[in-house]
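Working notes, beginning with the structure itself.
Excluded from the complex is one protein chain; the other protein chains are retained at their positions.
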Amino acid sequence: MSITNLLQNWSDFRQQHPSDERPHQEYKWAMSIDLDLCTGCNACSVACYAENNLPAVGKEKFSHGHSHHWLRIERYWHNEDREYADQGAQFLPMMCQQCEAAPCETVCPVGATNHTADGLNSQVYNRCVGSRYCNANCPYKARYFNWYDYPTTADVWPAPMEQQLNPDVTVRGKGVMEKCTFCVQRLTVAKSNARTEGRSVHDGEVQTACQQACPTGAISFGNLIDPESRVAKQWEKQQVKLNHDKQAKDAVHDGDKLRGYRILENLRTYPSVMYLEQLREGAI
Amino acid sequence: MIENSFNRRDFLKVLGWGGATVALSGCGNTSVEDGREYVTSYVETADYIIPSIGTYFNSTCAQCDAGCGIMGRVREGRVLKLEGNPDSPINSGKMCGLGQAGVQAHYNPDRVREPLLRNGDKGEAITWEKALQLVSEKVASANPGSVAFLTGGVSGHVKVLLKNYLDAIGSDQHYVYEAVAPSVVRAANKKAYGVEMPRLRLDRAKVVVSFGADFLGTWVSPVHFSRQYAKFRKGVNGERGVLVQVESKMTITGANADRWLAIRPGTEGILALGLVNALSAAGLTVPAEVAAAVKDYTLDRVSNDTGVSVEHIGKLTALLKDRSPSLVIAGGAAEGYAHGSQNAAAVALLNQVLGNVGKTVEAPASMPFPQMAPITGNRSSLQALNDSIAQDGVKVLFNCGANPIYSAPASMNMKESLKKVPFKVAFAHYMDETAMEADLVLPLNSSMEGWGTVVPEYFAEGAQLNIQQPLMEKLHPGTLGMGDVLLALLKQRRPAEYSGYEDYYAYLKNAMVAIKGALGGENEDDDVFWDSVLSQGVVKLTSSSNALVSSASAAGLQLPPPAVEDGTYPLRLIPAVTPNMRDGRHANEPWLQESPDPLTTIVWDSWVEMHPKTAAKLGVVEGDIVEVASKNGAIKGQVYVYSGIHPDVISVPLGYGHEAMGRYSKGVGANAFKILDPVFDQQTGELAMYETRVKVTKAGKRVIVVKDEGPAGGNQSGRRIALRMASGKVNLAEEV
Amino acid sequence: MGKDIREDIAWAQINKDVLKSLENPKKLYWVILLIAIAMVGVAVGCEIYQYQTGMGVSNKSNSHVWSLYIATFIFWIGMSHSGTLLSAILHLMHADWRKPIYRFAEAMTTFSLMTAGLFVLVHLGRLWMVYYVMPYPNERWVWPNFQSPLVWDMFAIATYLSSSVIFLYVGMIPDLAICRDNIHAGWRKKLYTVLSLGWEGTDRQWRNFRITYLTIACFLIPLAVSVHSIVASDFAMSNMPGWHVTSFPPYFVAGALYSGCAAIITLFVILRYVFKFEEYMTLPIMRKLVRLTFAIAMVWTYLNLIEFSSVWYGHDQTAKDQLIFKATGPYAPYFWAMIFFGSILPLLLAFKRFQTHLPLLFVVSIFLNVGMWLERWMIIGPSFAHGHYPWTWDHDQWPSLVQWGIVFGSFGWFTLLFMVFCKVFPSVSMYEVKEMVYHRTLALKNKPAVKGEH
Partner (left out) sequence: MSQRHLLALFNDFDEAVAAISELRAANIKGFDFDDLILKSPIEHPEVETVLGDRPIKVQWFTLAGACMGGLLAFTLVASAQANFFSQIKAGKPIVPLPPDFVLTYEMFILGGVFITILGFLICAGLPAKRSPLYSAKVSEDQIGILVKGDEAAVTAFKAIFTKHKALEIQEEAGK
C-alpha cells in the first residue's frame, strides 16, 4: 500500500537520481561526436528521417519553423571579421543531449518525459498533452512539436510512401512533442537479445542510425558503464565526467590540450553527448 | 546477414505474400490480385522470415555511380531502410544522405506505373507485349544504323546486353551522357598518368591540396573518400593530415579545409605551376624541362593572377615540401573552363613533381571483364548525339537514365532537336522532362525491385562486381527491369541465343555461374555459389593493375592569362553541384529537398550565392529576388550572401527547377543548366561548366529565405557551442 | 474632499436603487451584450479551426512554442487579483470606501479566472487529453508530474477560483435575502429563495457571518499572492534567459494588482453610467481608487527597474543579451510601449484634477491594461525569440490571426459573464452600503461637522 511504501522507503525516495553515489546500474547510453571528422554531409540527418519516421514537412511549414529534423546539422563560421571564410566552416550535429538532469523532465505537467533506468530521456507520446513546456525549458531546443497531423497531411506520406515507415517506431499524431531517442527501438532489441543470452550488450553491438550512416565515423555511441566501450574510453580520456557542471580539467592550465567538452554544460544539464573540438592547422 | 542456403524462389513467394498483406491494406500493390504472384502464407514460410524481425539483403546503391554496397532492411516483405554493406570495400558499411533517400525513389508516388504510348499530348497505358511489339516494328522499319541509345553510365550485364542488342540491330550509336562528371580530369589523367582515374590514397597523404574536387560531397565516390578522409585526419601516428582547398566557390570539402583559398576563377593551373616553381626554388628536385617551363610563374605574378596571397602560397609551398607524401587533386573547379584540360594537366604535373605518384596516386585495379567495365558518361557525347540527329542519323532513340532536356544547356536546344527523332522510347522512373517528350514510355523497376550487376566507376581496392537484387516484391506490376526489356528485345532479334532464358534473372544467374571460376567459386556447386554471391552482394575479383606514368613533363602546357572582365556580363556563374541535388535526377525525393544544403542551410529552393562585396556592389541583400542573365537565358533566384565565394563569381545550385518529374521537384527553384554558355574545353570538347558569364539585376521582390539557419546566422554570439582549436595543441595519437 | 457617500440616503432608497439594476436596463446594456457575444463567436470559430487542423495554424515554431495564449493567460490571472485586494485586504483594514465597489470587483476576479482557465486549454496541443493533468486514481498508478509548475498552477487556480466564488457568494447572502424579499415572481424569486438559504438577519446569523467572512478574507490574501507567484514560477523556475529571475514572483503580483485596479476603474465608470450608480460609486471613492492604482503603478515600475538593473548588473551574459534584444530588437516598439503605458502614463493619475475626470480615467485605465498585456507578451515573445541557443533564434515569429482572434474573443467572454452577473445579482452590496451610511451617521452624531466638508 502506498503510504506504508512511502514510509518504509522514505530515504530511497529522498535520493537524488542519478548521482555519483548512485550511478546507473547496467547501462548508461552516451555518445561522443568528433567535430574534426564531421563534414556536415547530412547523411546522419537523412538516416534519422528514414529510421524514425520523421515527416518531410515541405517548404511552407519549414518556413514557419515546423521542421522535424531530430538531428540537425548546424553550420558555424569563425571568420566574423575576415574577407573570406578561409578556415572553412564548422559543422555541429545537434540532437537531444539526453541530459542526466534534463530541464525538460521536471516541467512536464503529465510526466510524459522521464528519465529511464539506462539514462535516456524518454518521451511518452501517448501521455503527452502538448503543453510544450519541455521545449520551452530545453536550452538546446532539440525538441520538435507535431504542429499538424502529418500522417494525414497531403504529400507527407502519400501512398505508397507510407510503406517505408518503420514499424518499430510510432508515427506521431498531431499535438505531441517528440525528439531524438538515441534510436531506443534498436537499443531495446539489443538489450533483450543480450538478456536472453544472459549477458549485457557489448560495445558495437548496437548502433544508432546516425552513427551507422556517418561516412567518417565521427559519431560513436555506447554504454558509459562498460569500461571497455569506446565511448567510455573517450570520456575517460577526455576527462569529461557525467555528473559535473564544471570539469576538473578546465581548471588545470594544460587541460586545454583535451578536446572533449559538452555544450552549455554550465546550465547543469549534464548532457550525455560529448563533443570533440574541431581542429585547424596553424602551418597554413 | 542471412544464411546462404535458402531457395531464392521461396523468398520471392514470401515477399509476394508480404506484398499481398500490403495490398489488402490498400497500399496499391496488386501483384497478387491479378494472379501475377501466388501466395504463400507465413504459416509455411521459410525459416529466415520471422514476423516483426527485420531481415537484411545485400544489394547495390543506384543513387549515383559510386556503387556503394547496401544492406536493405526488409520486414513483412517491405524494404524499410538502407544501411551500408560492411563488406563493401567502397563504403565499408557507411552511406550518404543521397543513398539513404533511395527508398524514397523506390516508394515514390510519382513513379511511372505502366507503359505509356503517346496519343496527342497525353500518354495512354498499353501492355508490355504491345509496347515491345511496337518497339521491334519501329526498329525493324528504321535503318539499322539509325537506332541510337542515350544512357547514363552503364556497366555490368546490362551493358553487355545493351552492346549485344546494338550489335544485333547493327547500330553503333550508344551515347553515354552524364551532366556532371569529371570527364576533363579523366582525359587529363589519361595523358599524365596513363589511366583515367588513378586510385587516390588520402589515407596515406599528410597534405591534400584539392583544386575544387568536392570529394567529401559529390566527386566520384564521396562516401569512400570520406572514409579515407577520416583516416587522413586521424593521421599516421597522430600527425593530422592537412587539407587545403583551392576553389572560387566553397564546396562542402572546402568548408572542411584547414585553409580555403578563394582563387580567381580559371587560374587554378597558374597556381599549380606557381607552386611547382616555388617548390623547385625551395630546393625540391624538379626535372629541368619542367623547371624551365614554369620559371615565369613567379610568386608575385601567380599571387597577382590568382588573387591568392603571397603569404599563403609560401606557406603552402613549405607545407608541401616538408610533409610528404602529399596528394593534389584536380576537380570541377579546375576542369570547368575552356582551358580545363590545361588546368588539370598542371595539377597532375604538380603531383608528379611532388613525387606522389606511386605513393598517394596509385594505379587502379583493372576490370578483368572489360565487357562489363563501366562506360563513364560525359557531356560531349550529348553533343555528338545532337549532331547525329541534326544530320538525321537517328530514327529511333532509346533513352535510359539520362534527362538531356532538363540538363542540357538551352543553347543545345535539345527539346527541338529531339522532336526531329521520329520515335523516341524513354525508359523512365519518373515522367521527367525527357520522358514527357517521348513517344513511348517504358516504366522501369526501381533499383530495389530489379536484378542486376554493377561495376563501380572507381575501385576502392581491387576490382569488384556488385550485385543488385530485389529487396522486395514489385510495387507496381507494370514495371520491368532494364535487363528484362533488353532481353525481350534481344529475343526478337536473336531468339536462338536468348529464348532459353525465362527472364533476366535466369540470364544473370546463368551468366554469373558461367564465370564462377573467375569469381572465386570454381569448386562450388552452382546454387551454393549463386546464393553466396547474393548474400554477399559484392564479389571481389582478382585483378592486375598496371603501373602509372610518373615522369613529370610540362610538354604542351600553356595556360591563358586570367580572363579579362566582360563589361556587360561582369560575373561568372558557377553551377554548384550540391550533395543533396547533384544533377537533379533525385530532386523528387523529399528527404533530399528537406535536408538543408550544408553551406547555406537552404531547403526546398535554389538560391544565388554571392560574396558580401558583390552583394554590396549590386545593392542587394539576402532574400532579394534577382535575375541571373547570361547570353543564353535568364533565371530568377533568391540571394544568399556569405563569404565562402570569390567576389568575381556567383553560384547557383544545379538540380532544381524541374518542369516535370513529380510533386516534390516540379517548379522548385530554377534550373541553372539552362543558361550555361556553350563554351567547350579545347582538348576534350566537354562543355566548360564554369565559363558562363552573367549579369545580375534586382528583380523587385524580397522574400524570407527558407533555411534552417536562424537570424544569428553562423554566429554563436559568445555561447560556447561549436569549439575549434589549433591542431598543434592536441596529440591525436593519444586519443581513443 | 467630498464624502464617499451621503449619510441621508434612506435605506429603502438604497434597496430601490440597487434592485433597479436588476430590472430592464438601458439599451446600451444590450448593445454591449451583443458585441460581447459576437466576440466570443469569433474566438470559438478560431478554436474549432485550431482544434481540427492542429496547433500549427497559430503560427508558433519549434523554437518559439509559446505565444499569445500564455501571455493572455497571465494577463487574466493578473486581472483577478484586484478583487481580492479590494474586498479582502481593505476589508481587514476596515476601509469603508471599498463597500460600494468591492462586489463587482470580486465578480471580476471570478470571471477573469474563468477566462484565464480557458487559455490553458486553448494552449494545449491535445486538448482532448487535458484530464491527464488532474490527479485521478487509476489502475496504472499514473499520476501527473507534481514537480511541474504547470500542475501547481492547476492546483492554485482551482483553489483560487473556488475560494473566490465562495467568498463572492457568502458576501452576497444578505443581499440575496433582500432580493428574495423584494422580488415576488418568476424564476428569479426561486433562485434568490434558494441561494439566500433562508437568511433572516438574526443576530446568530450575523455573528457567524462576520467571522466566516473574515476568515475567508484572511485565507484569500495569501492565496492570491501564492497564485500569481506560482504563475511567475512557471517562468522563474525554468532556465530560459530573461525568465530565470528571482524578482519575478513579486513582479508578477504587483503587475497583477496593477492591471486589476486599472480594470476596476474601467468597470467603475461603465457601471456608474449604465446602472446610474452615481449615488454609490461616487467620485471621492474613485479618487481613492485612482490613488491606490497610482501607488501600485509606481511599485510595478520600481520592480521593473529592479529586474532590468539586476539583469544588467548581473553577470549572466545570455540574460543581458536577452534584455538588450528586447529593448532594441524587433520587439523594441512593444517594449517601449509597455514602459510608456505602464510607467509614464499613470503619472497622470497623480494630478488631482484628473483623479475624478471620468472620461479620461476610462481611457487611461484601458491603456494601462494594454500596457500590462504588453508586459506579459514581452515576457513570452522576445524570450523565446532570443534564448540560450543562437542557432534556433527566431526573430520574426508573429502570432497568426487565429491567436489574435482567440485573445480578442476572450475579452468578449469576460464582458459577457460580467454583464450577465450584473443583471442577475446586485453589483453593489446593499447591506454594506447601509452599514457605511449607518456608521457615517453615528460618526456625525458624535462629532460636529468639520469645516471643508460638504
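Order of writing sets the labels: A, B and C. Residues in every chain begin at 1.
Here is the rule we use: a contact is a pair of C-beta atoms (placed from the backbone, for glycine too) under 8 Å apart; a residue touches a chain by one contact, two chains touch by 3 or more.
Not measured: the values here are computed from a predicted model.
Novice: Counting contacts across the entire complex, name the shown chains the missing chain touches.
Specialist: Per the contact definition above, the missing chain touches A, C.
Novice: Of the residues listed, C:I48, C:M134 or C:L197, which one is in contact with the missing chain?
Specialist: C:L197
Novice: In the whole complex, not just what's shown, which of A:G111, A:P139 or A:G260 touches the removed chain?
Specialist: The one listed residue touching the chain not shown is A:G111.
Novice: From the list A:L54, A:A101 or A:C183, which touches the chain that is not on show?
Specialist: The single option touching the absent chain is A:A101.
Novice: Contact with the hidden chain only, please: which subunit C residues?
Specialist: Within subunit C, the residues touching the omitted chain are 10-12, 15, 135, 141-143, 145-148, 151-152, 155-156, 158-159, 162-163, 166, 170, 174, 177-178, 180-182, 197-212, 215-216, 219, 222-223, 226, 230, 431-432, 434-435, 438.
Novice: Can you list where subunit A touches the absent chain?
Specialist: Contacting residues on subunit A, toward the hidden partner: 2-3, 5-6, 9-10, 12-18, 99-102, 105-106, 111, 114-115, 121, 268, 270.
Throughout what follows, only the chains that are shown with their structure count from here on.
Novice: Which category does the touching pattern between chains fall into here: line, ring, star, complete, or other?
Specialist: Contact map by chain: complete.
Novice: Looking at chain pairs A-C and B-C, which one is connected by more C-beta pairs in contact?
Specialist: A-C
Novice: From the C-alpha centre of subunit A to that of subunit B, how far is it in Å?
Specialist: 33
Novice: Touching at least two other chains at once: which residues of subunit B meet that condition?
Specialist: Residues 704, 709, 715-716, 719, 721 of subunit B each touch two or more of the other chains.
Novice: Any chance you could list the residues of subunit C touching two or more other chains?
Specialist: Subunit C, residues with two or more chain partners: 63, 388-389, 391-392, 394.
Novice: Please give the residue numbers of subunit C that touch subunit A in the complex, ascending.
Specialist: Listed in rising order, the residues are 53-56, 59-66, 123-126, 129-130, 132-133, 142-145, 147-151, 154, 234, 237-240, 384, 387-389, 391-392, 394, 397.
Novice: Show which residues of subunit A lie in contact with subunit B when the two form their complex.
Specialist: Against subunit B, the touching part of subunit A is residues 35-37, 39-43, 45-47, 49-51, 56-59, 62-63, 67, 69, 72-80, 82-92, 155, 158-167, 209, 212-218, 230, 233-234, 236-237, 256-259, 261, 263-264, 275, 277-284.
Novice: What residues of subunit B sit close enough to touch subunit C in their complex?
Specialist: Answer in residue numbers: 704, 709-712, 715-719, 721.
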